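Shown below is the structure under consideration.
After this line comes chain A, so read on.
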Amino acid sequence: MEKFNLENISLVIGILVILIGLWGLLTQKNLIKIIIGFALFDTGIHIVMVSIGYIKNGTAPILDNAVDINNAANAVVDPVPQALVLTAIVIGLGITALMLTYVLKMYQKRKSLEINNYNDLKW
Partner candidate 1 sequence: MVKNILIFIVLIGFAVLLANVFVGFKGNSELNTLANHYAVSGPEEVGSANLVTAVVVTYRGLDTLGEVTILFLSAAIVSFLLKIETSASRKRKLRTTSEILDTASKILVPVTLLFGIYVFINGHLSPGGGFQGGAIIASGLVLMLLSQPAKEVSHKLITIVESISGLSFVLIGVAGVIFAAGFLDNTLLSLGKFGTIFSAGLIPVIYIFVGLKVGAELSGIIANLQENQNEV
Partner candidate 2 sequence: MEFKNIGYALLTIFIVLNYGLILQGVVRKIGARVGRRYGIRWYQPYIDIIKNYAKRSTITHGVMFYIAPVFRLTGGIGLLLFMPVIFGSDIFGNFSFAGDLVLVLYFQFFGILGMALGAAESGHPYSAIGVSRGLSQVTSFELPLTLGVIAIAMQYQTLNITEIVAAQQGGFMNWTIITNPFAAIAMLIAFLGAMGRSPFDVVLAPQEIPIGPPTEFQSGLLGVLQLNRAIFPAAKLILFMNLLFGGATNWAELILKTFLIYMWPVFVGTVFPRFRVDQSVRWFLTVPLIIGIIAIILI
């Protein structure tokens, strides 16, 4: 049952979340829903990142009572993707905040959340 490892399952779920997010982003017409689509896409990536760093039977990379400091290398999961994902989450947060703000402003100007109403610039 190699294929149904924890990391593989979460990796596949991550990819599915990415795709679902993209689907929402591409098909929804409401700006807020589009942003939710993006958030899903982003979250999917984060899941993938964490899955990548998983070590079989590893635990959180914190050297407290649960982990022997001398045996840390064999007990913990990879801290690097976790650090990266932390950064990525914060960046995603910043971007999402900006998107929401822009949409808020757009809504204030035009009272519409329909994406097709914002096609003035084209060609």
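Keep in mind how these were chosen: all candidates are chains of the complex that A comes from, given by their letters.
Keep in mind that, in the parts below, contacts are C-beta pairs under 8 Å (C-beta built on N, C-alpha and C of every residue); 3 or more make two chains touch, one makes a residue touch a chain; residues count from 1.
Source: prediction; values computed, not measured.
Only one of 1 or 2 makes contact with chain A in this complex, and that is candidate 1. Note for the complex: chain A touches candidate 1 at residues 5, 7-8, 11, 15, 18-19, 22-23, 26-27, 48, 52-56, 60-64, 69, 72-74, 76, 78-80, 82-84, 86-87, 89-91, 93-95, 97-98, 100-102, 104-105, 108.
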